Structures are given as structure tokens and as C-alpha cells.
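Shown here: the complex without one of its protein chains, the others still in place.
Naming follows writing order (A, B and C), and every chain is counted from residue 1.
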Amino acid sequence: MNMLLTIANIFSLDWWHKAWLRSDGATDLARSTDETGMFLWWFCAFWFVFLMALMFTFVARYRRKKGQIAPRSPSHNTPLEIAWTVIPTLFLVWIFFKGFWSYMDKMVAPGDAVMMDMRAWKWSWGLTYPNGSETNAFTVIGARQVPVFYIPAEVNIKLRLESQDVMHSFYVPDFRTKIDVFPNRYTTTWFRAKAPSGAKVHPRSIAEVESAKASAASKGGRYTGPEYIETLAGEPYEDHWIFCAEYCGDEHSEMAAILRVVPAPAFDRWVETIGTGSLSPIELGKLLYARKGCSQCHTVDGSASTGPTWKHAFGTARQFTNGESYSAEQMSDVAFFSNYARESILTPSVKIVSGFGNQMTPYAGQLNDRELNALIAYIMSLGVNPPPVTTEGDAPADSSNPNAGDSQGAPAAPQPQ
Amino acid sequence: MAHSPANSAAFNELDPHGFEGHGQHAAHVIIGPFTLRLVLAALLFFTVLTVGLAQLEVGIQNYFHIVLPWWVNVVVAMSIATVKALLVMAYFMQLRYDNPINTILMLFTMGALALFLFFTGLDLLSRDVIEPQKAGAIVAGGTGKQVVGTGDKPLVVAARERFMQKLLDKHNGNVAAAEAEFEMIKADVSPHHHGHGHDGGHALPDANRTFPRFGTSGALSADDPHHAPASTGH
Amino acid sequence: MSTLDTRELGTLQRWQRYIHGHHWRSSAEEFDAVKFGFWLFLSTEVLLFGGIFCAYFIFRSLYPAAYAEGSQALDWRWGGLNTVILLISSYTMAASIYCVQKGLFSRAKLNLVITLLCGLLFLAIKILFEYTPKWSGYFFVLDPALSHHAATVVEGKTALFGLFQYVEGYGGKRPGSLFDHPFAQNADIPMWWSVYYCGTAIHALHVIIGMVLIFRVLLRVNKGYYGPTHYTMVEIVGLYWHLVDLIWIFLFPLLYLIH
Partner (left out) sequence: MAATHDHAHHHGSYLEPKGGFWTTVVDWATTVDHKKIGVMYLVAILFMFFLGGVAALALRLELFEPVRTVVDATTGASKITGQMFGNPDAGGIGAGNNLYNRIFTLHGAIMVFMVIVPSIPASLGNFLLPIMLGAKDVAFPRLNLLSWYVYVVGSLFAVAAIILGGVDTGWTFYTPYSTTTDADYWRVTLMVLGAFTLGFSSILTGINFVVTVHKLRAPGMGWFDMPLFAWALYAAAIIQVLATPVIGITLLLLMFERIFRVGIFDPALGGDPVLFQHFFWFYSHPVVYVMILPGMGIISDVLAVQSHKKIFGYRAIAFSSLGIAGVSFIVWGHHMFASMSELASMVFSALTFLVAIPTAIKVFNWISSLYKGSIALNAPMVYTLIFLFTFSIGGLTGLPLATLSTDLHLHDTYFVVAHFHYVMMGGTIMAFMAGLHHWWPKMFGRMYNEPLAILGALVVFIGFNVTFFSQFFLGARGMPRRYASYVDEFQLLHQISTVGSFILLVGFLIHLFVFLASFATGRKAPANPWGGLTLEWLADSPPEEHNFPHEPIVTHGPYDFESVVPHHWDPSDYPIPEEHRAVASH
């Protein structure tokens, strides 16, 4: 043990801690995991240095010399061999229990945990809050628009996870935990996020956001902080990545999201206000575009992606892999286009636009009619010559709404923190 | 490493390292037809026995209404099968007279197989020990995103609807007639089970009455995944 | 195994002329080694089927209801008959080894032929009475089970010159997404058929391979390759055939008898 300490003095413990862990664990369990991990690091480092020191000493000491042979030396030594069998074993037993107990803590959620439903599909995440609503906040990682899930701090939260298609894995590096997500089965995980440090707070006004964006742009960067949200103005927050850790296909590496921890009262205020009832079809469509993962594969600015872009989808001739083709006239007809769009959303495999793969997850059973119509309205609003908007209060396609611009992100954007 | 020198004078060319032991000669055993026929008779007897016992269990349950624990059936059938397997291996495959190494090898194989079954079962059958929700049965077509042609319905539901559709076409859309024929065919299926002497002919319950959980997407709306609403598929 | 035709021993049978591989010290050692090697191969076969047994074990434990319903749809009489056939064939195979060891070649050939016929019979029963009706609903006209379907036999809907009769509402007990049986109570029942078809099909494949090997042995016995001092291949093929039997000894109760 004092050996450990001497090594610890030679290199600063802190330096290695920073080198291995990009930040302190964001939950108590994560911190205990970090302890175990750092202990293991020093344990391994000790044995490694010890063995290598021996090895190199021997090699240096017993180089071959011409005309000399190795002196006789014991070819085995039972006590020694027993010693180096038993002593490591004892260490291992201890390590096992250390890992096992904190694993069980990670697995067994406290009885008072708040249950939320997390869905995974190719290639995005969706979180349903206890009141049935879903998040309306989004940000950018890399070039992708990803959802931001607000989470109350210092509250036990239990996620019930399920997948819509293939296996995914819910991984929050800052929580040091990970759980695979299966179709047709539930898995669960839980956490109690630490309160945000207060280093970052929500903007208090739209002006503040604008200036932040301007300054970020001036630095060639890109503002990825929160938009102005009335219920959260001035509230501190802490962002954590959500990654998919189980290979799930084409956009696997884009299947990310942000877990944003805010004080519990602020969360309660916020979660009350995110119903979608008040939104016009196009606004709602824009929201669903981001929330339902459409943004993973379809851009709204005509740029390349896994699926056909939505810009000018309404009013552009389509050629399909099955040989069919729709003329620009047909595609400009509202009724005709609506039916085509509805079919392509619910059962995408029926008509594949030439040049694209049969990649999309069918959305049958995931969208109600209002949502479906909203999405179609939004797509049409991006068309060649969009139909006149009947609903009042909806924004044009190229509005300053943060969600609209997000999919044209610069390749290398700074990450959310 | 203490080393025992090989004395080349006493060295046996056929058995260079004394490993085979008696294996050399044992390998050439000849098992006479009498033994073989005896073994065959035993095997046939055990076959009859195992079938008879299985039928007996069914009979007891159906006619005396004594419900035997589920494992009786399994243990009886499997132990008889094991006895038969041992007979085949020992005599037909000559393990009894053969070089013991082959027997040891088979034991190792069985060991590996046992480990395989045990640990796989240990995981898959203990999912709900900590978290009951993890025990959710996997329903075919539950999320329905992958199965061709079933939409989001379980396979059996889809199959039944396909079948009803066939009947409807046959009666060119006359629902009542189709329903009637559906019932008729169903009635004719259960005697088929009689004929095969399986169960005491308990009629198949109405196929439409109950389904397992309608996949997770259906159950999400339910508070408790175990008592999710019955299928809304029809 | 190399044979020396160049030797001045034309009068001798091939098996008498056999000499062991150059890297062995004696043909006895070679024989022993070949058997050991083949037992190693048999152990791989056992573990191959181990996968099937594992899948069966897991899914029966997860979906007992589906498996109970599934096993009810199988007729133990066909399974039992096939078991008996395979046991007899195992006996004839062992007997043929004995005959070769004793140099009774005609009896050896007879036993081998019977073994082959048993294999054929096994496959015929599987295909005509087990697979075809369940998969497609077409019953072989000689199938006793057909009598239970008098009401639902579709007149005029036959196949292969009337050799097969279609029974309404019976077929479609196929695995996975091909499953089409409208009267299943349990959505998991396709899993039973998946395991049933995979297990029995892979076993049937082994039966076919075994028959090919036996046929080759038959030919070579005929040509006099094997005899009292050299019968390694006969013994090896025998072992393989017994393994095929062994697997079925377990498949039969698992599929047909356990409700």
C-alpha cells in the first residue's frame, strides 16, 4: 500500500485522474465507480511497473557473454509459486466484491424513483415524461440535430427502455453506466443526477441568446447552449451526453442526445409547458421533425443525408426504385402529395426513392393523425411553391426558429458543453 | 522438472509412451451378434416403455384428473433416453471395450454441453430476479417493424386475419358465412388432436379471446407491462 | 490409407494387402488413432446439436404454453416408428461390422443394405407424413391422420397425381414469419416450429450424410477393401451412424413425448 503511495507521489494522483476521466462522475454511483477504476489503475500500474522493472533488470544483468553458459539456478520454487498464486487471488476476490456491490447499486432502483419511458430507434432517442409529454428542446452534436432531455437534479429517476427496431445501448459516460435496449423487451436503469454546478445558466432573454450566437459565430464556432425558455430563464444546467453504444447500423455514430440536468422545481415548471396542443401544424411538424428522429436522415436544406431531403420534396418529380415515377404536377397536387407522404411515413418500404436504401423505420403506430398531418404540412411548407397557410401563427420555413437551421450545421461544431 | 530416462531396450515399439495402456488390444474387440441383439431388444423395450409412460401420464391427467407435477413427464422421458443412449454408446459404439480415452473425451464433451446449457439458462431464466419488468416475454411481431406483412401485429394475429381474409374471398365478402366456416373448421381441428391421442380432447379455446402482451409499443400506454391491454389489433 | 498394388500379391484381397500410413508404427496404432480422432469429431457433432438442445431448453422454459400446444400437434406414433427404424438400423450397422471382422462379406453387405433401407424409410416418413402436411396442408393419401380430416378435405384440391390431399385449416405450421396456422392460441408458437424444423432438418441432413458414407462402405466392401485385418472405415462410419441414432434418441422424447 505504501508502495502505491510512493508511486502516487511520483506522479500526481490528480493528473492521472484528469487523464482517465474527462470529468467527475455526475452521480454518486459514478463517483464510486471512478474510485474503483482509479484504484484498479494504480493496482495495474504497480504490478506492471514491478514486472517490467524485474524483466529489464534481468535482461540487462544476464546478457549473454561469449563462451559462458547460464549458471545452474532453481527451475522451480514451490513456496514462491504458491505465493504468487495466492496473493493475487486475494486481491482479485476483493476487486470482484468492490465491483459487484456498486454494480448492484446501479441496477436496483430506489422505490421512490420516478419512472420515465425511453425509446430508441434507428437512429434517435425519445423520452416520454410522466405527464405524457415529450421534450421540445434540441441542440447540435457534430452536424446532427439531437434532442435535449431535461432531467430534475437530485431526484431518483428510473428509465424503462425499449427499442423500436434493433438492439441499441443507452450510454451516459458521465453516469458511468450503460444498459442495452432491446426490441420487444424492457430493460431499466436509474440515476440520481447531481445538481448543476451553476457554471452554466439558461439565458434570461432572447437578446442574450442572440448576442451569444453572434459572439460564437464571430469565433467561427456555433452556439449550442439552450434557447431562451421562459420557464427556465436564469436556471443553472449541466449537460451530459447520451450515446448509443451498441452498433445499430448506418447512423449509429450520430445516435446521440443530451441529458440536461436542471433544478427540480425548474424542471417541474418546464415540463408543464411543453405540451404540443398550442402549436400550429407547421410548428408541430417542425417539432416532430426533430423529435421523431426525421432529422437524422432527412435534411430541410437540400443537403445530402441518408434519406431524400425535404426541401422542395413537395413539387419535385420522384423516381422510385420499383420503376414507378411521379411527375412534378402530381407531386404538386396537395391531396396526391399528402397520400404519398402519409404512405412513405407509415410504410416507407413501399416506395423507395431511387438512389436511397430501404433504411427507414416504419412509423405506423408511432404517430397519431394530428402529428401525421402536421409533418406533411411542414414538408409541404418546404416545397417548391408551398400552399397558402390556413392556420394562423405559423412560421415560414426559413424562420429564425432554432430548430429550422440546425440540420445545416457546420461539419465540426463544438460539443454542447 | 524431474526427468525419467527412457530405456530403449525395454522400449515397446507399439506403445512408445505407455499411454494407451490396454487400449492397443482393446481396440480390436469383436462384439458377437448375441450381445448386439440383446442390446437391440433392450433399446426397443425402452422405446415402448417411454412412449407408454408418456401416454399413461396423459391418461392419468385426463381421466383421473390427477395433475402430475410438470417435471415428472420430463424426468421420466429424459432418464429413459439417457439409459438408451448409454446402451448405444457402450455396446454399439463399443465404448465399454474401447480405449478409455474415448470415454473420457465424451465425458468432457458432456461437461462442456452442461456448462453451455447451465450458464445460458442461468441468464435467460433469471432476468426478473431483480427487476420484474425485464422478464417481459418476447412477442413475435411485437413491435412489428421487422416482420414482413404483419404490420404491427403478432404473427398469429396476422395469420388469423390472413386466413379470415381467405374465407371472406371464398364467400365473396359474406362475413357471416365466413365466420360460420371459420367455426366449422375450428371444430374439425380439435378431433384431429383426439385422433392423435394427445389430450383428452379439451376443445381449443376461442382463438380470439386472449393474446399475450401486444409488444412493447402497445404496452407502453399501460402502467404495468405485465397487464397490458388486450391487443387492439382487431 | 494407402494400398500397395505394386506388390507381388495379386492373389490377395485388397484388405490383406493394406499397409498402414508411413508415419505410424503399426496398423494397430493407426486404427486406435483414427478411432480417437473420429471420437473427437463426434464430440463436435454432439456440441453442434447442443445448440439446438439449448435453444429448445431456453424457449420451452420461456414459452411453456406454446411448446405444450406445439408438441400436441406432433403424432408420437410417427416419432416412435422412426425411433424403432433407427434403432434397427443401428443394430444392422453394428452387425455388419461384426461380419466384416469375421470375414462374412455377404452377410455384411446384406446388413449394410438393410441399414441403407432403414435410413430411406426414416427420411420417407419424415417427408411424407411429418413435413409435408404440417408445412403445406397437403396430406399423403396413405396418411392415417387423413381420416380425421374427412370433413375438411378439399375435394379436387390434390397434388402429384392425387398422391396428396389438401386439408383445409391444417397446414401452415411453419416457422417464424411463414407461420400461418389460424387456430394457434399462443403468439409464441412459431418458436416451437422454428426449433422443430431446425432440429429435425439438421438431423435429417446427418442421416443423408451417413447414408452416403454407408453406401461408399458398401461399394468398397464389395470390392474387398475391408476385411478381418483392416476394417477401419467400416467401424468409423458405424460410429457416425450410431451418433445419428443417438441424437434422435434425445430428439424423440423432447419433441414428441414431453407435453
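Heads up, the rule we're going with is that contacts are C-beta pairs under 8 Å (C-beta built on N, C-alpha and C of every residue); 3 or more make two chains touch, one makes a residue touch a chain.
Just so we're clear, the structure is a prediction, and the values are computed from it rather than from any experiment.
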| item | value |
| --- | --- |
| Chains in view touching the one left out | A, B, C |
| Touching residue (missing chain; options C:G51, C:P64 or C:P228) | C:G51 |
| Omitted-chain contact residue, chosen from A:P152, A:P183 or A:P348 | A:P183 |
| Sole contact to the chain not displayed, among C:I19, C:L104, C:A151 or C:L178 | C:L178 |
| Sites on subunit A contacted by the missing partner chain, in the whole complex | 19-22, 29-30, 32-33, 36-37, 40-41, 43-44, 47-48, 51-52, 54-55, 58-59, 62-65, 67-76, 80-81, 84-85, 88-89, 92-93, 95-96, 98-104, 106-107, 141-143, 165-167, 169, 171, 173-174, 176-180, 182-185, 187, 241, 243-254, 256, 304-307, 355-358, 411-415 |
| Missing-partner contacts on subunit C, residue numbers | 21-23, 29, 32-34, 36-37, 40-41, 43-52, 54-55, 58-59, 62-63, 175-178, 187-188, 190-191, 193-195, 197-198, 202 |
| Touch list for subunit B against the chain that is not drawn | 1, 3-6, 8, 11, 13, 16-17, 19, 101, 108-109, 112, 115-116, 119-120, 122-124, 126-127, 129-131, 134, 138-148, 155 |
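By definition in this document, only the chains that are shown with their structure count from here on.
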| item | value |
| --- | --- |
| Of all other chains, the one whose Cα centre sits farthest from subunit A | C |
| Geometric centre: closest chain by C-alpha means | B |
| Chain pair with more C-beta contacts, A-B versus B-C | B-C |
| Euclidean distance of C-alpha centroids - subunit A vs subunit C, Å | 52 |
| Subunit B and subunit C: spacing of chain centres that average the CA atoms, whole Å | 18 |
| Separation of subunit A from subunit B, taking each centre as the mean of its C-alpha atoms, in whole Å | 42 |
| List of subunit A residues in touch with subunit B within their complex | 75-76, 104, 107-109, 117, 119, 128, 160, 162-165, 183-188, 361-362, 364-366 |
| Subunit B - residues contacting subunit C, complex | 13-14, 16, 20, 23-24, 27-28, 30-33, 36-37, 39-40, 43-44, 47, 50-51, 54-55, 57-58, 70, 73-74, 77-78, 80-81, 84-85, 88-89, 91-93, 98-99, 101-102, 105-106, 108-110, 112-113, 116-117, 120-121, 124-125, 137-141, 147-150, 154-157, 159-160, 162-164, 182, 184-186, 188-189, 191-199, 204-205, 207, 210-212 |
| Residues of subunit C that touch subunit B when the two form their complex | 25-26, 28-29, 31-32, 35-36, 39-40, 42-43, 46-47, 50, 53-54, 57-58, 61-64, 72-73, 75-77, 80, 83-84, 87-88, 90-91, 93-95, 98, 101-102, 145, 147-149, 151-152, 168-170, 172, 176-177, 179-191, 238-239, 242-243, 245-246, 249-250, 252-254, 257-259 |
